[in-house]
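Note that one protein chain is taken out, while the other chains of the complex remain in position.
Chain naming follows the written order as A and B, and within any one chain the residues start at number 1.
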Amino acid sequence: MDPVFIAQLIVIGFTFFMLLNSAAVSVYLERKVAGDLQQRLGPNRVGPYGTLQPVADILKLLFKEELRPKAADAFLFALAPVLSVTAAFAAFAVVPWGAETTFFGLLPEPIKLQAGDVNVAMLVIFAVTSMGVYGIVLAGWSSNSKYSLLGALRSSAQMISYELSYGLALAAVLLLGNSLSLTEVVNAQAGSWFGVIPKWFVFLQPIGFLIFMIAGIAETNRAPFDFPEAEQELVAGYHTEYSSFSFACFFLAEYVNMVTVSAVATNLFLGGWHGPLLPEWLGWMWWMAKVLALIYFYIWMRWTLPRYRYDQLMHFGWKVLLPAAVLNLLATAAVVLYWS
Amino acid sequence: MPTLNHFLALSAILFTIGTAGVFLRRNLITILLSVEIMLNAVNLTFVAVGRQLGSVEGQIIVFFVMTVAAAEAAVGLAIVIALFRQRETLNPDAFTSLKW
Partner (left out) sequence: MDQVLFYVFAALTVVASLFVIAQRNPMYSVLLLIASFLGLSGLYVLLDSPFAAVTQIIVYAGAIMVLFLFVVMLLNAPHEEPPLRTTIPVTIGGRPLRVGAVLGVLFLAEMAWALSRLARQPIGGDERTAGLVSSVRQIGVELFTTHAFAFEVTSVLILVAMVGAVALAKRNL
């Protein structure tokens, strides 16, 4: 067997496993950080400092009864969580999390620490994120319940509206990085100016970064853009009728989407795995630290800001964020043209 | 290895399926979906021949076809909504008031 092939398989398996773990870690972090922001201790009973809390959560969810409304379309009802989870995991497949490595000379040629290698990685992420809408739409429709349907329609309209700004922010980074491949965009951010400020794109594109993060938060249906699944308004939106494992799938998909958006933002704007003091082959530690910082930012936003009302949300997406993204792209294009 | 004729045959089959859908289905939305199938068959032909001749023009024309298909789907669905409001049905046989 070709050692490169085996190494590739191991990398794929490892990435999948770590992604599952990252969802669990995000659940734990969410509750601890929420507790910290609200000046209370989070969960601290289950395991040391509550670290086994996600395990307890998942076990509780798995032991619940699996319900299905009688008038629900059985096939679509079962398909919707599968679609959500598949899209969430597939988007992470093209995100590289470390530099090319030969594992200390074990391999004849370097392989990328990436589950799949395509040279149009940025577009693939965008495409798979657009497919994530279907899980939500089908969940709402097949539940045959008005809360679910309204939540699903609002959620999908919100997601496709904010996808535009997401794509335009991506396009501006594409101009700077000069390639669609994420590895090359990260490598374009190596080094630093004056030895002090790292050459990350966030310093060249601060507005672009902001637009990307805001659009990312809206894409993943997190607060302050989580009107479609808000408890006070819509019971639980599109996953009202789901319980046990299907709900766990939606839950998992939401957190994995969060991790994916943070990972892509890290690679595009925060320099990926480049950082001072550590050698190249330990770059993945910097990568994890940056992704954790962005996840913390996500959680901080949720527990600090009040929720946008739906029409305010759509107004913001179309009339504020989209023109800002277009202007950002034009300005970036002008500057790149002038400087080369 | 698939040859160009494989792709052209597949494209012809898809186009036939689309045409059959337009003729046989009695639901406005399914008719529009069949038109989309036909457009996709044409896209496949363009990309296959573009690959054969080593030119990117195939993909460029596909880009334009997709854009036009999007515009056409949007307007077509708006018309379907307006028609549904009038007659409460999606059966094209209900909209025959202009027939002699």
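Just so we're on the same page, a contact is a pair of C-beta atoms (placed from the backbone, for glycine too) under 8 Å apart; a residue touches a chain by one contact, two chains touch by 3 or more.
All values derive from a computational prediction rather than experimental measurement.
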| item | value |
| --- | --- |
| Missing chain: touched chains present in the view | A, B |
| Selected from A:137, A:249, A:270 or A:295 as touching the chain missing from the view | A:137 |
| From A:41, A:120, A:278 or A:293, residue that would touch the chain that is not displayed | A:120 |
| Those residues of subunit A which, in the complete complex, touch the missing chain | 73, 76, 118-120, 123-124, 126-128, 130-131, 133-134, 137-138, 141, 149, 153, 156, 160, 180 |
| Interface residues of subunit B (partner: the chain not displayed) | 1-10, 12-14, 16-18, 20-21, 24-27, 29-30, 32-34, 36-37, 40, 43-44, 47-48, 50-60, 62-64, 66-75, 77-82, 84-85, 90-91, 93 |
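Everything that follows uses one rule, which is that only the chains that are shown with their structure count from here on.
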| item | value |
| --- | --- |
| Whole-Å separation of chain centres (CA-atom averages), subunit A against subunit B | 34 |
